[in-house]
Structure formats: structure tokens, C-alpha cells
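Excluded from the complex is one protein chain; the other protein chains are retained at their positions.
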Amino acid sequence: MIRGLARALAILLLLAGACAPSRAVAAPVDEKTVHDVAAQLRCVVCQSLSVADSPSETASQMRGIIRERLAAGESPEQVRAYFVEKYGEWILLAPPKSGFNLLVWVVPFAGIGLGLVLVAIILRRWSRAAPASAPSVMDPALRERIRRELSELDKP
Amino acid sequence: MRASWLRWAIPAAVVPVLMLLAYGFKTNPHEIPSPLLDRPAAAFTLTTFGGSPVSLESLRGKVVMLNFWASWCRPACYEEAPTLERTWREYKDKGVMVVGVDIQDRAEAAQKFLAEFGHSFPNAPDPAGRVAVDYGVYGVPETFFIDRKGRVRFKQVGALTDEIARQRLDTLLKEPW
Partner (left out) sequence: MIPELGYGATVAALVLALWGASAAAVSARTGRLNLLHSGERAAIGVWVLITACIALMLYAFLTFDFSVRYVAFNTNRGTPFYYRITALWGALEGSIVLWAWMLSIYTLIVVVQYRRRQPELYPWVLSVMLGILAFFLLVMTIPAPPFERLSPIPPDGRGLNPLLEDSGMITHPVALYLGFTGFTVPFAFAVAALILRRTGEEWITITRRWTIIAWYFLSLGLLIGGWWSYHVLGWGGYWAWDPVENAAFMPWLTATAFLHSVMIQERRRMLKLWNLALIFLTFGLTLFGTFLTRSGIIGSVHSFTQGSIGIFFLGFLALVLLGSFSLLASRVGRLRAEGVLDSVVSRESMFLLNNLFLVAAAFTVFFGTVFPLLSEAVRGVKISVGAPFFNLVNIPIFLALLFLMGVGPLIAWRRASAENLKRNFLKPVLAGIVVAALMRALGVGNALVLTAIALVVFVAGTIALDLFRAVRARRRSGDGWPAATLGLLLRQNRRYGGFIVHLGILVVALGVAGSQAWSVQTEVTLQKGQTVDLAGYHVRFDGLSATEESNHAKVTGAFTLSNGRRGETVLLPGRKFYPQEQTPIAAVDYRLGFLEDVYLVLGDFSRDGSQATVKLQVNRMVSWLWLGGLVLTLGAALAILPEARRPA
């Protein structure tokens, strides 16, 4: 109980310190969190760089704003939502995984899955073809079927 | 041969891709529509270069032309500066307020800019870029037209001209309170 009270007091003091307009020392915000949020936002003046990476002044100011908002108690999602509210979906470096945008996340993996299936089919066909080590006379019907199946194989 | 038309699938598959790329000619990757249109303008409180405060709240009821600029922004900000002053002089008695916000700039360079164009409307620096981000500013110059109810109605990206300014302001002034 005492421990709980002490902890609450400590947190209150910390918050009080954070709310006081101090300029000297960084607010009690994890720099890594700032970096993580900034890494998800697109720098508006550069191309393709994140706010975390960009050396531009705009990005530096945006990092400051992220820091401020996190220090004021906002969650990373809320800070992100704030930027989306001001700049539109475009500001997110990777589209949210919902709606139409799901396509971009799903299609590559679906493509790989499809590709694996195709590879499996091709490999089975290659190994089911008549053994090349037997140069003996083949049943003409079998030969015809093989020729047909091989030509299917070469279709796109 | 079974399904001999299948072989033409690949050349055919190229066509939608080409069409998508052709569509790209109609778009401009640098033009990003603002999500702030028809939404309440973000409140701000700034201190002008002259030391007086200016806030959006205090301007409720007026049509506000909020212009973001910088002294390093050549040539666009320099081109539109006379327009801003002219527009201000013409509309200040009609219930319009012009406010300039200077971003990412040095005080001396900004003062020099203001002196060169003799701006008589309030101009304030935006020290940490908070107001700029609140308005989703990508670069300078950008001008926002805010109606009497405090909603952002138009956004002008790039240098403002006299015609555009007049057109926007006249439209907003005609609206009732």
C-alpha cells in the first residue's frame, strides 16, 4: 500500500515535471518511441525518406512535435492519427492494413504461394516424364500423351 | 492443341499494366489534396514580429487569409508578397484578416523580407513548426482561406495571384455569418 502510494506520488511528480514548460532537458519520453513513430511517417519535403531518417528541418520539427505529443500522454497511435488527420493517408509510409490497402500486403504473399504451387506442378511433371535413361521404343500413344503434356508445360 | 489461346495470355497481361502507367500521366504525384478542407481550422496563438499576440479565436467572424512563407522561399514567396499586401489593403475594411506565418526562418532574414515588401498585416514566426504541421503544410508558400465560421475552405499551393485571392475572398464574404 505504501509502495503503491509512493509509486503514484512519483508518477505524479514526473507528470508535473513533464507538464511544466521546461526547455533544458528532454521530456521523459523514450527516444526510441519517438524514432519508431517517426519511422512510420513520410517526410513531406524529401522523397521516400521517413521523418526519422530525413535530415531536413521540417522533419526535425516534426520529430519535435512527436516528442511533445508523446510527452503529453498521447499514445503512438494517436500521434500517427494526428498526422493522418492533417496530411491524409499519404503521410503514412506504409498503408494501413485495411480495406483496399490490404491488397498490397496480401498480393505478394499470395503470389509466392501461387508460385510455390506452380513450381511443385512443374517439378512433378518433369519427374513424371518418361525416364530418359531408357532409349527403348516407346508406346506411341504414351509418346503422344507425353508430347502433348510437355507442350502444355511450355504455355505461360 | 488444348487451349492454344492461353499462350497469348502473357502479352495480354501486359496491357492492363500499360494502361495503369498511362493513367499515371493524368496524376500529379506532387499534388496532394488537403484533408482539411471544410473542416474546422486548427486554433493557433502566435506572437508577431512586433511582439503582439495573434490568435485564430480572436478572428472568429472574419474571413481569414492565412499565408505560410519563408525568406528563403524563392521565387514564389517573393512573387506573391506584393499580392498579399495589396489584398490586405483592399479588404481590411471588409471583414477580412490577413495573417502571415513564417516557417523555418531566421529573425533577421524574415525582418528583411517584411521590410522589403512593407507588409502591414500581422506576421509571426512559427518557432517549432507546430502551426505549419497543424495545417498540413508541405512547403511554402501555401495560403489557407478560412471562412467566418472558422472552417478551412480553400487551400492555395504556390504563389497567390490577385485574381485568385479576390475570387476566394469574395466568395467567402458573400456567405452569411
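Of note:
Letters are used for the chains, namely A and B, taken in the order the chains are written, and counting of residues starts over at 1 for each.
The definition used in the following text is that a residue touches a chain if its C-beta (ideal position, glycine included) is under 8 Å from a C-beta of that chain, and two chains touch if they have at least 3 such contacts.
Just so you know, these numbers come straight off a predicted model, no measurement behind them.
For chain A, the residues in touch with the chain missing from this view are 31, 39-40, 42, 45-50, 53-57, 60, 63, 88-95, 100-101, 103-105, 107-109, 111-112, 115-116, 118-120, 122-124, 126-127, 129-132, 147, 150-151, 153-156. The set of chain B residues touching the chain not shown comprises 7-8, 10-11, 14-15, 17-18, 20-25, 27-30, 32-33, 72-74, 106, 108.
Everything below uses one rule, namely that only the chains that are shown with their structure count from here on.
Interface residues of chain B facing chain A in the complex, by the touch rule stated above, are 1-3, 6-7, 9-10, 32-36, 104, 128-130, 132-136, 138-139. Here chain A touches chain B in the complex through residues 44-45, 57-58, 61-62, 64-65, 68, 83-88, 90, 148, 151-152, 155-156, going by the rule given at the top.
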